[in-house]
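The complex appears here minus one protein chain, its other protein chains still in place.
Letters A and B name the chains as they come in the text, with residue numbers starting at 1 for each one.
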Amino acid sequence: MRNAVCWGGALVCLSAIGFAMSSYHLELYQKLLLVATLAVGFNFLFGISGQIAFSHIAFYGIGAYAVVILTFKLGLPLAVGIVGGIAVSALLAAMVAIPTTRLEGFYLALVTLAFAQLLLVALGAGGELTGEDEGISGYGLPDFFDIPLTGAAYTPVIVFVLLMTLAVILRLDNSYFGRACRAVRDNPTAASAMGIDVARTKVIVFVLTSTLAAIAGMAYAFVNNFISPPIFELDRIFELLFMIIIGGTGRHAGAILGAVLLYSIQFLVEPLVGKFHPLIYGFVVVLVILFLPKGLIGVWDDIVARRRRAAAPGKPS
Amino acid sequence: MAEIGELLVSAVASGCIYGLMALSYLLIIRPTGVINFALGEWAMLGAFAAVALGSDLLVPALQLPHFVSLVLVIVVIAAIGALTEILTVRPLIEKGAPLLSPVLALLGVLVISLQVGTLAGGTEALPAPPPFGFRRVELGVFAGTPQAFYVIATAIVVFGAAWLFFERTIWGKRFEAVAINRRAAALMGINLRAVGLLAFGGAGAVCGIVGVLTSGGSGAFYQMGLPLAIQGFTALVIGGVGRVEGAILGGLILGLVEAFAARYLPIPSSLVLGVPLVLLILFLLVRPTGLLRAREDGI
Partner (left out) sequence: MTGGAAPLLQVDGLTRRFGGLVAVDDLSFELGAGEILGLIGPNGAGKSTTFNLVAGALAPNAGTIRLEGRDLAGLRPHRIAARGIMRTFQHNMAFEGMTVSENILIGRHTRMRHGLFSVLAGTSGARTAETAAVARAAELIEFVGLGDWADADVGTLSFGQGRLLETARALAGEPRIVLFDEPAAGLTPAECDRLSDIIKGIAGRGISVLLIEHDMRFLMPLAERVVVLNFGAKIADGAPAEIERDPAVVAAYLGDPSGRIAGTAGDA
């Protein structure tokens, strides 16, 4: 019961903030919430399960395009569009994951890289259906009990997607399945000896996180009611990866911290470096990998651990 | 018939570019096991450097003869490679970090390189004058631009040098030794640092050559790095990661499939970009070790 109150409270607070913002800041806030959603899911795939995959943004795009194409190009009901989009994403994710699980780690990286590029090629050549390079616009959600779901009124939908993703990931992580994922990451041979079906675990994680990314993509589609291929380019996956690394690989708090920092800072440094903030991020990520391998959250952990040791000396750490 | 001759020349020229990119990956993967995704961007930097040095764009004061700028570009990009190795890869390898760490750090270098290239070169495509002009060259049934033949000739020279390096020089043997067993190689007295440095510097040099060659044909463009990177490791996966011959074989196969698919397959031209990607995925799933096996596998 207390749990439900916490989550409900978070939903209300995070949504309410939106009403206090100008429309410019509101859009940034909504996109920030979605980036944080992607970061949490990607962190589970890459940081906790150890799968190097470059397809997370591609599935974000697949979710967005699927719901828009099914609902507004093919005229199906919205609910069908959503469920259909989830099904398509899960199916594609399974098609990518199942053959690659028996290959070494870097092969998954290459296959997902190729898959992400292939998606962009397909979108660019999809004619009327995908809108090609111009993308698709001019659609919108139906009103929810006479409330138009635009602007600040749409924020609760995004917050819901974020909290749902976080809840799913946290539940999985704090269970035997989460332990199995870490075991597969750290030592697949030992994991197998302990009874963990390594291939099956990897496939489940890949399909699940990719589908969560697709759901976030569906939410994204209605932020501006506009989607186009450049939104899902490979630069975005590198950015997402850097958020995880700088925040702290393998830590949920690290993922959110990295997402919030890197997403917000780009607007703060814009007056100085214009659109070249990735240059700074590139340097920071190299420095973090060299000198702070546990990320910023690791720095926080060390501070906390030092305080704890000062308070209760003598226990083995 | 003449049409096929022309198609073959341009396909082989493209294939040579892909093969050279594959070679640059191979030079690093063999001794260190690291996949350097930044190589595509280094080729892009090479292309912009070629434009800056060889034409009056970017740096109006400089307009050097082609072969001078070629040498300078090779030196500059090789230096970038060496510097990257010393600053980002070596500390991680010597610290005992997992192999993933340098790969991720190199993704950071990719982004840095891309941003620097865009800052320096701008977002417009810049033409570079082809060193041998625009006349059509004919060699029997094979015809094409001078640039295409120049690319093929250069690739022959580079691959010849690479083959000689691995087969006939002591440093090439050291590379192979480190590739087979790093620890044993170190115990035998091979200087791992020198091998790493040479690997990255050599890969940089090859990328520089790719940059010069492509800029002469299609100019320099800030987004040219990623397609080159993908084509490069597609060629490597097709040909086999184990040896130099695999790189050029994979490159030629990719070039030929791409050219003939674009010309004869009934698919819209915008989907042709997908051909190398489909080929890559197919090979990764069906034969990830590529067509040729590494020397130590006994072939």
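Just so it is clear, a contact is a pair of C-beta atoms (placed from the backbone, for glycine too) under 8 Å apart; a residue touches a chain by one contact, two chains touch by 3 or more.
On a predicted model such as this, the values are computed, not experimentally measured, just so you know.
Student: The complex has one chain that is not drawn here; which of the drawn chains does it touch?
Tutor: Within the full complex, the chain left out of view touches A.
Student: Return the single residue from A:A20, A:L74, A:M95 or A:M194 that touches the missing chain.
Tutor: Here the residue in touch with the unshown chain is A:M194.
Student: Would you mind spotting which of A:L172, A:A214 or A:A255 touches the chain that isn't drawn?
Tutor: Of these options, the touching residue for the absent chain is A:L172.
Student: Could you list which residues of chain A touch the chain missing from the display?
Tutor: Residues in contact with the chain left out: 168, 171-172, 175-177, 179-180, 182-183, 186-187, 189-198, 204, 250, 316-317.
Assume only the chains that are shown with their structure count from here on.
Student: In whole angstrom, how far does the Cα centroid of chain A sit from the Cα centroid of chain B?
Tutor: From the centre of chain A to the centre of chain B is 32 Å.
Student: Per the contact definition, I'd like the list of chain A residues that touch chain B in the complex.
Tutor: 52, 99-100, 103, 105-107, 109-111, 113-115, 117-118, 121-122, 124-125, 132, 234-235, 238, 241-242, 245, 276, 278-279, 281-283, 285-286, 289-290, 293
Student: Would you pull the chain B residues touching chain A in the complex into a rising list?
Tutor: Interface residues on chain B, with respect to chain A: 35, 88, 91-92, 97, 100-101, 103-105, 107-112, 114-116, 118-119, 226, 230, 233-234, 237, 268, 270-271, 273-274, 277-278, 280-281, 284-285, 288.
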